[in-house]
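Only a single protein chain was left out; the remaining protein chains are all shown in position.
Right after this comes chain A.
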Amino acid sequence: MKAAVIVFPGSNCDRDIQVALRQSMGSEPQMVWHKDADFDDVDLICLPGGFSYGDYLRCGAMSAKSPVMKEVVARANKGVPVLGICNGFQILTECGLVPGALMRNSNLKFVCRDLHLKVERNDTVFTKQYQAGQNIRIPVAHHDGNYFVDSEGLKALEDNGQVAFRYSAKDGSVSEASNPNGSLNNIAGVYNTKGNVLGMMPHPERLCEDVLGGTDGRPMFDSLVAALS
């Protein structure tokens, strides 16, 4: 399996994804600078978290127009799996690969802590090594993670099974009390209609080794390696 991690000016989780991928793949992912639109054919493209272009105008707005993203969109439309985490999710919404938008957290606070997620489905390349309905612990760190989509779009997401993860409580229940940022229907991550693009605010790459306090993020990378090797 070959993977690429796109690096934008202001990305700061690119190395974390690199380490997580290296551990699961047993080989080196390719780090691709955002100006290099002609990178190798790969089986997986990752858009990392961070503050690309200083979050100017809107989070992810500038990166979505960078040279490499035209190529990422073209490859995603051909079926190449794309994983966008945190700022990567914001970039995916800004370039239209997944629906909706990420707005300022409803309580206006930057939220930075471990919380729980309910895995909605385990029949995608990203989640095969989780159980459907499994409750996992994953860190979040964001100021603009309040997922919004209009009511028609929300119905379509729910009807098509495009919700990937929901913010939940430790006991697995999903309610307003377990919603850290005001996201509609507690949505923490969404797929495109084909299921080959996943955008999510939480950071699975930050919890892939015991030494970091947990491994609930690792099955995502192991799932991708198993599906794409």
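In this section, a residue touches a chain if its C-beta (ideal position, glycine included) is under 8 Å from a C-beta of that chain, and two chains touch if they have at least 3 such contacts; residues count from 1.
Convention: contacts and distances are computed from a predicted model.
*Asks:* What is the missing chain called in its UniProt entry, if the choices are "Phosphoribosylformylglycinamidine synthase subunit PurS", "Ubiquinone biosynthesis protein UbiV", "Cytochrome aa3 subunit 2" or "Autoinducer 2 import system permease protein LsrC"?
*Replies:* Result for the unshown chain: "Phosphoribosylformylglycinamidine synthase subunit PurS".
*Asks:* Would you indicate which residue among A:14, A:94, A:120 or A:216 is in contact with the undisplayed chain?
*Replies:* A:94
*Asks:* With respect to the chain omitted from the figure, which of A:65, A:155, A:170 or A:194 is a touching residue?
*Replies:* A:65
*Asks:* In the whole complex, not just what's shown, which of A:9, A:161, A:182 or A:214 touches the removed chain?
*Replies:* A:182
*Asks:* Among A:27, A:77 or A:106, which one is in touch with the chain left out?
*Replies:* Going through A:27, A:77 or A:106 one by one, A:106 is the residue touching the chain not shown.
*Asks:* Looking at A:25, A:69, A:136 or A:149, which makes contact with the chain not pictured?
*Replies:* If we include the chain that is not displayed, A:149 is the one touching it.
*Asks:* Which residues does chain A use to touch the chain missing from this display?
*Replies:* Within chain A, the residues that touch the unshown chain are 57-58, 61, 65, 93-94, 99-101, 103-108, 146, 148-150, 182.
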